[in-house]
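Quick one: structure below, then a few questions.
Excerpt of the complex: some chains, original placement.
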Amino acid sequence: MVDKIECAKGIQAQFQLNYRQSAKTHFELDIDIDIPGQGITAIFGGSGSGKTSLLRCIAGLEQNATGSLMVNDELWQDTSVFVATHKRSLGYVFQEASLFEHLTAMGNLRYAIKRSAQTTNPELLTQVVSVMGIESILSQFPQQLSGGEKQRVAIARALLSQPKLLLMDEPLASLDTPRKLEILPYLERLRSSFNIPILYVSHAVDEIVRLADHLVIMEQGKVLAQGGITELFSRADLPLGVSNEVGAIVECKVVERDTQWHLMRVAFDGGELWLPNVANKDSNSQRIRVLASDVSLTLTSHTDSSILNVLSGQIAEIINDQDPAMSLVRLKVGKSYLLARLTQKSLQNLALTLGKSVWIQIKSAAIVR
Amino acid sequence: MNLSDGDMATIWLTLRLATTVTILLLILATPIAWWLARTNSWLKGLVSALVALPLVLPPTVLGFYLLLAMGPNGAIGQFTQALGLGTLPFTFWGLVVASMVYSMPFVVQPIQNAIEAIGNRPLEAAATLGAGPLDRFFTVVLPLAKPGFMTATILGFAHTVGEFGIVLMIGGSIAGETRVVSVQIYDHVEGLQYAQAHALSGVMIVFSFVVLLMLYTFQRKRKAVGMTYGR
Amino acid sequence: KPVHVAVAANFGNTMQRLVTEFEKTSDYQIALSFGSSGKFYAQIKQGAPYELFFSADQAKPDALQHDGLVIAASRFTYAIGRLAVWSARPDFVNKIESTLKQGTFNKLAIAHPKLAPYGVATLEVLRYLELIDATQSKLVRGENIAQTYQFVSSGNADLGFIALSQLLGKNKVPQGSYWLVPDAMHHAIKQDVVLLRSAAKSQGAKAFLDFMHTHKARNIITEFGYLAPNRLTMGQDI
């Protein structure tokens, strides 16, 4: 970690909070995190692990929490200071939509716009409303909205307050995939075009991988691990969902866009991969996730396969999987690592051992961006 | 309708009194109700009990004690005299103060209940959107607690209009200053002038009925928009 | 600026007539407040801005005099109340004593003895007639004689001891039947008026008190069912 004195930018949060639940039981939140002051930090953890409580502490909604909080050089809380919630420039998408029941959807948005520190460009409103797909329901009251509609209005409302920090508690949980696929790129763009940090609670590994740069993993009120997403996602010891969600994250550069086949060729230090082209003109860098369950190994290189991507690498590590039938194989490809999830039987069949050179097959269709 | 000038004067005075009392009560009761709804202090029970207490005394008796307290030798009287305001009994403002004491619980309780029913979440949401305490109060608490404020207003206003034991005691039935409709009707009834009593009661009833009907109907309309199917 | 006058409720109608007459010949205006004498007493003690107080009895003026709040010399008995037994039903009061004795009525309304001098007088009458025990279980008490009147007029009580003045008021034709209780059966119901010390210099109040001594005033008082004392002496028996 970089020296804190040199680089106070970022979010340093340190909180203790006790919930008395009954005479016998209580829940204790005790966390200390240091996360980047920009980009998206995902907060991941089981139900009841304290994710919502953490966001509430950061928002200043838990008066009983002790600790300290610095957000990009601004002190929001320590032993002597407590900036009230409404003076913290933040947007909060609550786990339950929490719209104002006495205002229409548009009224809810206007509430945020009026109180935004920045003046709101009318274009922003149009844009946010259209990304959230809520044009046609703006005049409805919350009681007249479906679950997903409420959630989208709540996201729009938080975005329109144009905060310096965005807290999102499972914002996409009750949305269908097509809808998510419209909103996710927008959030991605937020990450890159504005410099605001986003704390993003989610159970969906694909959302996290797609969006997050940084990850905080929580368990029973404590931080189990925190760090860059690439790093954490190739650690097989962390409970990142289930073992077949395990994969490696690779940062690539686009080197060629093939218009005939609508493919693009991306390069990383372990070689090159073909994947379906995505039109994101603004950036040539591309983050991909290669699921361990999508990687297969062969001893020779095949040319008659539909699998376009074949890399060569060495076996760096063999880890036991939660499932006794399977193993995780860590593969060194150039300076990067990939993960493969294989049956123990295949491991034996192919006599795969540490250091052995193998061909690594990855289907283009299976690469998750 | 054979309403005398005296009757008309009492009607205007009553409206002035009830309006003044209701407005002042709303202003005073709202922070109390707010505090009662939100606090966890042990003082809460005490304050609640104190607010409701005036109710258990007959209005005339309450008026009697207020008369003593606000009189030249009473604590309040000493205070108002020290302020150079003289004493309150037999003045319009004396009536205002006495009616406020008496109708306070009808205004505090419904508002308190309504604020409690809102819960924390809307306030939290508003705070995260940058709304300060006052802003939250006017844009979130007030509209969401509207039924409570309506009830408080109606009960407070009507109770002040109808009250007369206290008014008679503190006000002394001085025409144009403290003789309100209720006292006037009372006088008519006591004076066996039933025709006048009926006329004035009739006017009061019809007028109040129309106002109440309008209030309630308006309230109903507003809500119909928001909760058609009550999801 | 008008003269503020507090008037015991039972004298209200009479007083309104008196004021109308007075204002015909005087430049002074009178503002009347009606209420119970006990309330007026409490209010006057707290500095109520009345100038004259027409009590329903002598007890309150006594007490005020004792408190030094009135001009003692101003006090006099302005009217003597008369009791009547009344029923809203015609002929019901024809043989009143036997009716009372036999208890062939549902309720007997009286004014509250503690609150109204008419109530005290009523008890004296019942005692005189030796009917206290016989009527005990049927008594209902009105806060004042007006309420007593209402108990009877609404038909809820068959009988009631009320003030004669309530039956004789100008604008009312007495319904039903009544019996004028002989004055000998009870102490006189003397109603006194006092000038408050705070209004010692009020010319209007004095003028109105003077008016009360006139024949015109005394005629009105009699016409409304009161006895007007022969010699209007200050606080003394007739």
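Which chain is which? They are A, B and C, in the order written, and residues in each are numbered from 1.
Here, contacts are C-beta pairs under 8 Å (C-beta built on N, C-alpha and C of every residue); 3 or more make two chains touch, one makes a residue touch a chain.
Every value quoted in this text rests on a predicted model; they were computed, and no experiment measured them.
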Subunit stoichiometry in the structure file as a whole: A x2, B x2, C x1
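In the analysis below, only the chains that are shown with their structure count from here on.
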Chain nearest the overall Cα centroid: B
Rounded Å distance, chain B centre to chain C centre (Cα mean): 36
Where chain A and chain B are represented by their mean Cα positions, the distance between them in whole Å: 55
CA centroid of chain A to CA centroid of chain C, Å: 91
Set of chain C residues in contact with two or more other chains: none
Chain B residues counted as touching two or more neighbouring chains: none
Residues of chain B touching chain A in the complex: 121-122, 124-133, 135-136, 139-140, 143-144, 146, 225-231
Chain B contact footprint on chain A (complex, rising order): 59-61, 84-87, 89-92, 94, 96, 98-102, 111-112, 115-117, 141, 143-144, 157-158, 161, 167
Contacting residues of chain C [partner chain B, same complex]: 4, 6, 9, 12-13, 16, 31-35, 39, 42-43, 45-50, 144, 146-147, 149-150, 166, 169, 171-172
